[in-house]
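Right, I'll just put the structure down here and ask away after.
In this view, the complex is presented without one of its protein chains, the others remaining in place.
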Amino acid sequence: MFAGLLKKDFLLIKNYFLWWLLLMVGLYIVVAAFGAYHDRFYIVMAPIFFVYFFHAALLPIVVLLLLRAEEKGHYWLHSTAGGGKLLLSKLLVGSFVFIISLVLIDVLALFSLNVVIPMDYTETPGSEMPYMEGWLLNMGITGGALYFTIWGLFLWSIYHSLNAYPMLRKVRWLIVIAVYILIQTLTSKLMELSFVQKWFASWTVNIGEVGETIFGMGGMQMSVINNDLQVWPVLLTIIFHIMLFLAAAWLLNRKVEV
Amino acid sequence: MTEEFKTSKPIYSQIADRIIQQFVRGEIRPGEKLPSVREMAIQSGVNPNTIQRTYGELERMGVVESRRGQGTFMTEQIEMRNQLRADIQRDIVAAFIENMRGIGLEDREIAYAVEQFLVKREEDK
């Protein structure tokens, strides 16, 4: 049954997916040809970076397209698969599209860098390939994409749960935004509490020389201080987003009406 | 061929009437196998339970007989056909007389009207 869902969801997105891959390759070839002709091949790096960052939006866009395909009539809910499976199928198919696309842009980036670095346009120290940075970029984008997607699923479920209340129908968007802001505010307030901070500092892992970074995601944050990574915030972030996903599944099962 | 049904009579008996008429007209021969309940239901676009009732009714009347595991068959008795024809004839005549009386004609006038009609048609030929 789950395989059937995956197959259906893939078929729903297949054409968009192929067009997107073609578009990326086409765009790359055009820019690369233009750059090579003018002896400035390095300009390909600009669209590559742009497309990299666009990937954080790609996954949520794919998943929302997949959800949109169900919005008319919501027949997908007449199913023996529960909300969890229905949403997981969307998420997995979206992730498949996302990963293939990301790998493709990685390949294009590697190829371009192989050409560009020996030409000495960039200021990479020692003209080495920036593999480490590449990994971090991939991880960061994947993390961001998952973050937006999970939130997207959750807020989408809230939006459609409100369908059953005609009074709230017109202000559905406001409620969705309010829920988002409320949860964000609550979690960030929670993070600021001193005992929470102490608790976070109680378990750290040394991850070597990466300097000092703190980056936050929706009230959650990853902190690396003195090369020590705090473990609790990472775990909590993962758990929190799994819970958001489960909440979305629950809403889909119990509250979304056709 | 989904047929229209009259509203005044149950569908099962309308289908029974139809089968009897086909039998009387010779469209269904004595001893001929009738379509199965399902086939008949599909042909007529009605619920199979209705056909079940039609066949039951016809069997009660002795017009058809159902043989176990073989299906439903038209009766082989020729007299039955004559009797059914007589029944239909009586029904038609009764309805006709009813109508004629309804417009205020005496029995004598009705008989005369029928006679005149038949004579006129003969002449027209």
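Letters A and B mark the chains in the order given here, with residues in each chain numbered from 1 onward.
In this text, a contact is a pair of C-beta atoms (placed from the backbone, for glycine too) under 8 Å apart; a residue touches a chain by one contact, two chains touch by 3 or more.
Here is the rule we use: contacts and distances are computed from a predicted model.
Engineer: Name the absent chain by its UniProt protein name; which of "Imidazole glycerol phosphate synthase subunit HisH", "ABC transporter, ATP-binding protein", "ABC-type nitrate/sulfonate/bicarbonate transport system ATPase subunit" or "Chemotaxis phosphatase CheX" is it?
Structural biologist: Its record in UniProt gives the absent chain the protein name "ABC transporter, ATP-binding protein".
Engineer: Which residues does chain B use to touch the chain missing from this display?
Structural biologist: Listed in rising order, the touching residues are 2, 5, 7-12, 38, 41-42, 44-50, 53.
Engineer: Going by the touch rule given at the top, which residues of chain A touch the chain that is not shown?
Structural biologist: 1, 3-5, 7-8, 11-12, 14-15, 69, 72-75, 77-83, 164-167, 253-254, 257-258
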